[in-house]
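Every protein chain except one is present and positioned as in the full complex.
Presenting subunit A:
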Amino acid sequence: MDILSLFIIVPIITILVLVFTKNLKQARVVSMVGSSVQLLMAINLVFAYFKERAVNSSIMVFTKDIVWFEPFNIHYTIGVDGVSVALLLLTAIVVLAGVFISWKMCDLPKEFFISLIVLSIGVYGFFISLDLFTMFVFFEIAVIPMYLLIGIWGSGPKEYSAMKLTLMLMGASAILLVGILGIYFNSDADGGALTFNILEIAQVNIPIESQKLFFPLTFIGFAVIGALFPFHTWSPDGHASAPTAVSMLHAGVLMKLGGYGVFRVAMYLLPLGAIDWSWVFIILSVIGVVYGAFSAIKQTDLKYINAYSSVSHLGLVLFALLMLNKTAWNGAILQSLSHGFMTALFFALIGMIYGRTHTRDIGKLGGLLKVIPFISVIYVIAGLASLGLPGFSGFVAEMNIFVGAFQEDNMFMRVATILSVSVIVITAVYILRVVGIMLMGPIKKEAYLKLEKVTWYERFGILLLLIPIVGIGVAPLWLSDMILESLDPFIKGLL
């Protein structure tokens, strides 16, 4: 079995074993073992990738191709480059952390872990696919378990949020379907056969009219899951209602599918369309960046703050991708990774705080640093990483994005860049505001004096996420080199 297909087969085996588990104890152990194996495989993949890259200079390595539906030329084609390897690692880490955070999931534990792992199959499959059809299948597999995960195990207006999230994301994927079909039926423009293979389509000169028609469909289809303004409204509601591990996985990993899809499909296959349409989406993404940050200031619910902050941060990813240059793209991928770890960490911490105090309203919290110091300190660290303090991953990513964006020297780009840079200040406002109100100050309730200490599994989950944040911040070059060298073939069509 090849090294990549294992990323799908291991979770399937995990699910098959989970079906036979009887209680929470068995279910969580099985999920933990399964996810740990995934993480080890992902780490192994990073090393294997470096080894392979030294001798193999093709765009994708570890490729494998199996014919699936022959009449449509649909293949199961897989392969990875530096970008997908990095995102696979992110996924493996966040899933394992999510399993640890859900250690005490009492209601229907078996079903919870099965849904969680089905979701992860979709994500893994999406990141390794090189065939539009297969990619689309995995994309939808990743979205649909969210309905059950939020609807059954969520809190607050969970039915509403779950339905809203599912319909918006599936609606987006439906639009994406039209875009994909459009690309497919133009893939014979140079006289070849129709194909869904991304690498093959990239060699074809799709007529510019088709590119202009299908780029917005493909872009919006992916960007909705990346919280593009004004289609971001599913995200705050969805995150606020979801259980902790699902918020982590969703904000940390699932929303990255958007940026990745834009980069891998929309821009790579329809470069002329991208150049033509970029100004529209730059405007939207800048609005998203600034608006998300301002909304975060006004929120009082911790999860809403974080969800809007995600809208803002992921707006930066789309913004950077639309700058169409290599430095900005490098920043976009780094921002995806950095935001993935950071926001998962945030949601984990919020889940822990909520589990202890039973409120997420920052007005009712106070002085937590004195009673749960470990969680509070990590919260401060995550906050600092989020506002882009040097030494953490956020700084590296945003630095790259803004340097890249400033390379574009026309007035429109400059204004857009300056507006987006301003978000650094706004981010600082909402992060420090929460830290000030919630962690510092007097303890507001008698009950808060006796909060439960952090447990071993929570500690483990937190450390899993914290290590990469610091790791990328302190030593970004190994990762950034891996990403940079993979960007070349993708940027070529755009220059």
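Miscellaneous remarks
Operating definition for what follows: a contact is a pair of C-beta atoms (placed from the backbone, for glycine too) under 8 Å apart; a residue touches a chain by one contact, two chains touch by 3 or more; residues count from 1.
In this section, contacts and distances are computed from a predicted model.
The unshown chain of the complex is recorded in UniProt as "NADH-quinone oxidoreductase subunit N", chosen from "Septum site-determining protein MinD", "NADH-quinone oxidoreductase subunit N", "Acyl-CoA dehydrogenase" or "Solute-binding protein family 5 domain-containing protein". When the whole complex is considered, the residue among A:185, A:279, A:412 or A:478 that touches the unshown chain is A:185. Screening A:6, A:144 or A:380 for touch with the missing chain picks out A:144. In the complete complex, the residue from A:17, A:46, A:59 or A:175 that touches the missing chain is A:175. Summarising the interface, subunit A meets the missing chain with residues 68-72, 74, 133, 137, 140-141, 144, 147-148, 151-152, 158-159, 162-163, 166-167, 170-171, 174-175, 177-178, 181-182, 184-185, 213.
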